[in-house]
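For reference, the structure is listed below as structure tokens.
The complex appears here minus one protein chain, its other protein chains still in place.
And then subunit A:
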Amino acid sequence: MTALEVRGLAKAFSRPAVRGLDLTIAPGEFYGLLGPNGAGKTTTLRMIVGLLRPDAGSVRVFGVDALADPIAAKRQVAWLPDEPLIYDKLTPLEFLEFVAGLWGVPAADASARAEELLHRLDLWDHRAERCEGFSRGMKQKAALAGALIHDPRLLILDEPLTGLDAAIAREVKDILVERVRAGATIILTTHILDVAERLVSRIGIIQDGRLLAEGTLAELRGRVGRDDSTLEDVFLDLVAAPANTEREPA
């Protein structure tokens, strides 16, 4: 069974944002979805987590049809967008209690996990303060704790390191790698290509709503014919190519 299977996904607003996208991600995979601004990454992720209804196509999360049974699919997914999704007027503990409740985590488990996450993310001393006084990085950490508290099987992260200082960014990266080792699947978008290069096991590059290329870093290097190049070089080579390039297996 795949962790995520997307087939023919399409969405148009004033113009097409996603055009017949196919993705297959295996359980335990750390997948990086990269692309220039406006490529359709966030729209794709929002359709996967059930925030947008696709115009066409299908989404299956661990075998569950996310369009036919969105509640069952959502139970297995956590979503962390670039803008932290938290309530400014709640404290981190109140926020985590609420999120855990939404995902049906028993109170005792939620309390223990909240304490562990807040300690890990260096928010424990701020647990009784309302989030409105937090810096952007602290808000992002509280949102990440919310995404992790229900121990999701599929974690979808849109620019999760934005606004974090180096130490916390390292901590977050360590947490994500641990989650993958524990069997979770992660899909991550980022514009920091060094991060993607070091963290993810497979990369999909999307442009104009289409998957331009997909594979491991080595496979992508092979595709552009530069074996010693960085992901940044590969990425820039690929997105600079004609937009109507058909998807080819790397």
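In the analysis below, a residue touches a chain if its C-beta (ideal position, glycine included) is under 8 Å from a C-beta of that chain, and two chains touch if they have at least 3 such contacts; residues count from 1.
Keep in mind that, in the parts below, contacts and distances are computed from a predicted model.
Asks: Assuming one chain is omitted from the figure, identify its UniProt name from "Protein GrpE", "Ferredoxin", "ABC transporter domain-containing protein" or "ABC-2 type transport system permease protein".
Replies: UniProt lists the chain that is not shown as "ABC-2 type transport system permease protein".
Asks: Among A:9, A:34, A:59 or A:110, choose the residue that contacts the chain missing from this document, as touch is defined above.
Replies: A:110
Asks: Of the residues A:4, A:34, A:77 or A:239, which one touches the chain left out of the display?
Replies: The one listed residue touching the chain not shown is A:77.
Asks: Hey, which subunit A residues sit against the chain that's not shown?
Replies: 49-51, 71-72, 74-75, 77, 79, 81, 85-90, 93-94, 97-108, 110-111, 114, 127-130, 132-133, 146
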